[in-house]
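Written below as structure tokens is the structure these notes are about.
With one protein chain removed, the remaining protein chains of the complex are shown where they sit.
Moving on, here comes chain A:
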Amino acid sequence: MTVTAAQSPPGDPGPGTGPSPAVPPKPPVPATRLPARRPGGGPARPAQQRRNLSTLRATDVYAMVGAGAASLALTWVMFDRLLPFNGALGFLLVAYALFVGLYALLVSFDEDGPAVRDRVAAVVVQSLGLVMLTALAFVVVYTLYEGRDALPHLNFYTQSMADAGPVEPLSVGGILHAIVGTLWQIGIALTLCIPAGLVCAVFLNEVPGAFSRFVRTIVEAMTALPSIVAGLFIYATFILGLGFDRSGLAAALAISVMMLPIIIRAADVVIRLVPGTLREASYALGTSRWRTVWHVVLPTARSGLTTAVILGTARGVGETSPVLLTAGFTAELNTDPFKDPMVSLPLAAFELVKSPEPTYVARGFGTAAVLLVLVLVLFVVARVVGGRGPGRLTRRQEHRRVKASRRDAQRFAVRTPADRQSDRPAPTRSTP
């Protein structure tokens, strides 16, 4: 696109700005000259047209629409008249390929090679992005839509599957047992993972050395552990080796083994982002190490740490394979995580849809929808809590800080005259 400089309207130099012919010519003095305003204030200039700054031109739109129409028509002819093709997906693919080709052809009528490549690349990139985002939206919407049969029944949330045989309608039975199981399992996993994960992440950052480098390498390696192998490990040690039953506790342990490296890694990254100057300022005030961590590092990284934990939780809640090996399966409500099988939401969805009964499949989709909503909520909470970098405050937090410092200032103002009156020498303090 070319932009030419705005031309000043001709024939409007302004009265009295030019040198009079009687005076001998002087070297012109550089000065800014404003066009004088006409008396009466009428618009004497030709009205300036507002320039169109949009990068979209009419020919682009024509090329786009034309290519679209032509590709649809050609594909229709191919599918309906010429070739033995059928299927909606194939239609879309062929139409898209034709569209790109025709669009390139149309653009090449009035642009050069690089411009054609630019347009085609833009079309391809944008459509790839669109495909992926549509696919996500579709997966989510499809699950929620298929859960529509089971979700409106209130008993779906308040009963277990104990009374619901294969032929019972959807108005009997629900997934209370899976909800309770998920809450127990993720609760136990979090009580194990949060302290261990945070202590380890602080250790990686605050005690540098060869040992912490080694620990960091091992933790990074363990993030590669496939979740089914974590389940297999707990199955082999806890259930076969130590002789415990399959239970919610075993499932929670398996989830912890999987979740711990994820949380440590995310928390490690967040703590590393805490500005070094804050730490140095704290040390310069003579603070001890643990007070620096407790009062400076952790509060600064709080929102990021919360995000790390919540995202780890979202991963742990949705994981099926470790639970499949360790929790067992039951249709009854079990509130004791230490004995007897205890099912969780993803496992219940997985087992329910394996059944040929349509009501079971509907319940499976309902379970998956509940799980999906749970993950969505966790994710949104994580975004709201941790959308900011370390040290950035929300408006309310900022307000609180300002108020606190105003209180401090008042306190100082009240104290200072009192100190002066007493006229003591300032107490000297040796540095520790």
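The working rule: contacts are C-beta pairs under 8 Å (C-beta built on N, C-alpha and C of every residue); 3 or more make two chains touch, one makes a residue touch a chain; residues count from 1.
Everything that follows uses one rule, which is that contacts and distances are computed from a predicted model.
For the omitted chain of this complex, the UniProt record lists the protein as "Phosphate transport system permease protein", which is one of "Aspartate carbamoyltransferase", "Radical SAM core domain-containing protein", "Phosphate transport system permease protein" or "ABC transporter ATP-binding protein".
Within the set A:171, A:288 or A:397, the residue that contacts the chain not displayed is A:288.
The residue from A:97, A:131 or A:402 that touches the chain not shown here is A:131. Within the full complex, the residue among A:211, A:338 or A:412 touching the omitted chain is A:211. Among A:151, A:170, A:202 or A:266, the one in contact with the hidden chain is A:202. Only one residue in the set A:104, A:229, A:269 or A:385 touches the chain that does not appear here, and it is A:229. For chain A, the residues touching the chain absent from view are 85-90, 93, 114-115, 117-118, 121-122, 124-133, 135-136, 138-140, 142-143, 146, 195-197, 199-200, 202-204, 206-207, 211-212, 214-215, 218-230, 232-233, 235-237, 240, 257, 260-261, 264, 288-290, 293, 311, 314-315, 317-321, 324-325, 346, 349-350, 353, 361, 364-365, 368, 371-372, 375-376, 378-379, 383.
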